[in-house]
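Only a single protein chain was left out; the remaining protein chains are all shown in position.
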Amino acid sequence: MSLAADITDTFEELRDTVARLHSELTRYELVIWTAGNVSARVPGHDLMVIKPSGVSYDELSADTMVVTDLHGEVVRGDLAPSSDTAAHAYVYRHMPEVGGVVHTHSTYATAWAARGEPIPCVLTMIADEFGGEIPVGPFALIGDDSIGRGIVETLRSSRSPAVLMRNHGPFTVGRTAKDAVKAAVMVEDVARTVHIASALGKPEPLSEEDIDRLYARYQNVYGQQGEK
Amino acid sequence: MSLAADITDTFEELRDTVARLHSELTRYELVIWTAGNVSARVPGHDLMVIKPSGVSYDELSADTMVVTDLHGEVVRGDLAPSSDTAAHAYVYRHMPEVGGVVHTHSTYATAWAARGEPIPCVLTMIADEFGGEIPVGPFALIGDDSIGRGIVETLRSSRSPAVLMRNHGPFTVGRTAKDAVKAAVMVEDVARTVHIASALGKPEPLSEEDIDRLYARYQNVYGQQGEK
Amino acid sequence: MSLAADITDTFEELRDTVARLHSELTRYELVIWTAGNVSARVPGHDLMVIKPSGVSYDELSADTMVVTDLHGEVVRGDLAPSSDTAAHAYVYRHMPEVGGVVHTHSTYATAWAARGEPIPCVLTMIADEFGGEIPVGPFALIGDDSIGRGIVETLRSSRSPAVLMRNHGPFTVGRTAKDAVKAAVMVEDVARTVHIASALGKPEPLSEEDIDRLYARYQNVYGQQGEK
Partner (left out) sequence: MSLAADITDTFEELRDTVARLHSELTRYELVIWTAGNVSARVPGHDLMVIKPSGVSYDELSADTMVVTDLHGEVVRGDLAPSSDTAAHAYVYRHMPEVGGVVHTHSTYATAWAARGEPIPCVLTMIADEFGGEIPVGPFALIGDDSIGRGIVETLRSSRSPAVLMRNHGPFTVGRTAKDAVKAAVMVEDVARTVHIASALGKPEPLSEEDIDRLYARYQNVYGQQGEK
């Protein structure tokens, strides 16, 4: 009981934040119908807030968001959580630095995933945000920890906050849910640009040294002081 | 007369539902001008509700929707029904499980139809919703039952709720009109993603076994209890 | 003076109609900035209503529309007419059946024009609206009657209401300005679909006989009685 009292405000804020962040997925046309979801870790607790399953983006509100533990068991909320809850929960259990997770089937990122090809680092924007090529994760069926494990293993061997799950679509992570949404927006944007560049020839790769310098600068300098 | 009294509510609700569902076709840019239509079967009656012909999507309302019998004869409504009414009616006559039909000329799905190529099942989303490749139906001229027959024969040999009518465009079906609209949205989405994936190489196909497992799970588990 | 009194209502209605029709060009993303225009013939008079030059679509209203004679001389309006006025005027002088003209640089239609390739008739929608392939007109410089003459000569040897002016973009005509706008929307739509179909193979052409049957039916049967 005292626990609940402790974190009620956080819950309410987080549920509202997570509900609102879904509108960035529709704004940038990363999702259709109900096929994409955002979650956030409840700071300091083994809990997460996630989209309900099969509910349209127009109908999302703080009240409809679901709170689960980090094994996907519902703690609060009237609706069933996203069918991708197990994957989100696995990421939170194994990557303590992650505060937000996003999954979409955005068109161009999913196209790279369908061929099982990483997106090469041929743009300063990719070096800035992803620190190198955007990696491909294994094919995994829904229903157990396979997807979550594939995400975590792939992200651990990369600086990228995005992984292209083979034949499926991108998952992104961030320090916060907003950071994870930004990575979802950017992975689709660079997937599209590099696809189009590659359709008429071969884009020139950046050198490792340039990638490192761009990544270091962007992660430390960009944006207003105190936020990213 | 007593029949009319019986089903007036259903009519009004259905006409409103069908009118509103057209906004999903414009939201996802599946249609231009007046070139696409949604219909719904009137449950328990040999009747259907369908878009009027040549009326723009901005002007659609419950009042403008047309009610016809399952041979396309107008029962209620001041306007002529869609020029595709015969095809919708044929589907309802021959597929009693179908409660909604949608026709568009959405860009990518129509592009596959123009080449007469089925969309291969290379994404988990295709396995989930379509249960395998999305099939191509025959070329058929408007004016008799050719289009309807082509749709029904093709859908009967497939689990897919969508058929790509050759040189023409997609038709989709569903338990309800909303389900058929969802299939229309998804067929364009996967047609686009697989097109783009195929432009730079060959997407990897899913195995029959994985397709079957994904399809079974999605049809039975996804969404909130009691709805899909 | 008496002439002006006679046709004031027509002027006002037409200027409003033409101003409003430009919103279809932005809705379907056929134009950017100020680069596209609609005009209408004033029925029964050697006059036309056309967009002013270099004015953004947000600022268009009946009052800003310009009335010119059929040689492009301003009869009414405070602003200079579109820089394409001479081409529109030439069409009205030489094609008495035409009541509306539209010019855009819509992406896919202009891409076909840049290669100087007609759009082949591989879709029922192309047969319906265009009655065959969509032809390419000559390269012509702005500044005299070259563009107008190129449009008229090309359209006269075709059933198509659209011509792809080489290295430039599409011009469309219609019985009314609204019909010409519809043709502008449809030429971009089919240019896009056939481009995409052609990127991964060769779309199957329709037979001349099927094209003729589809064209005849669509021109005579489609839509509500009395309008098209």
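Lettered A, B and C in written order, each chain numbered from 1.
Rule of thumb we're sticking to: a contact is a pair of C-beta atoms (placed from the backbone, for glycine too) under 8 Å apart; a residue touches a chain by one contact, two chains touch by 3 or more.
These figures come from a predicted structure and were not determined experimentally.
Enquirer: For the unseen chain, which displayed partners does it touch in the full complex?
Expert: It touches the following shown chains in the full complex: A, C.
Enquirer: Just name the one of C:F11, C:Y92, C:Y108 or C:F171 that touches the chain not displayed here.
Expert: C:Y108
Enquirer: Under the stated touch rule, tell me which residues of chain C contact the chain that is not displayed.
Expert: 32-35, 52-55, 79-80, 83, 105, 107-108, 110-112, 114-117, 139, 141-143, 166-169, 195, 198-199
Enquirer: With the missing chain put back, which residues of chain A would touch it? List them for me.
Expert: Listed in rising order, the touching residues are 28, 122-125, 182, 185-186, 189, 192-194, 196-197, 199-204, 206, 210, 213-214, 217, 221-225, 227-228.
Rule of thumb we're sticking to: only the chains that are shown with their structure count from here on.
Enquirer: Can you compute the centre-to-centre distance for chain A and chain B, using the mean CA position of each chain? Integer Å is fine.
Expert: Centre-to-centre distance between chain A and chain B: 32 Å.
Enquirer: Approximately how many whole Å separate the CA-defined centres of chain A and chain C?
Expert: Centre-to-centre distance between chain A and chain C: 45 Å.
Enquirer: Touching at least two other chains at once: which residues of chain C meet that condition?
Expert: none
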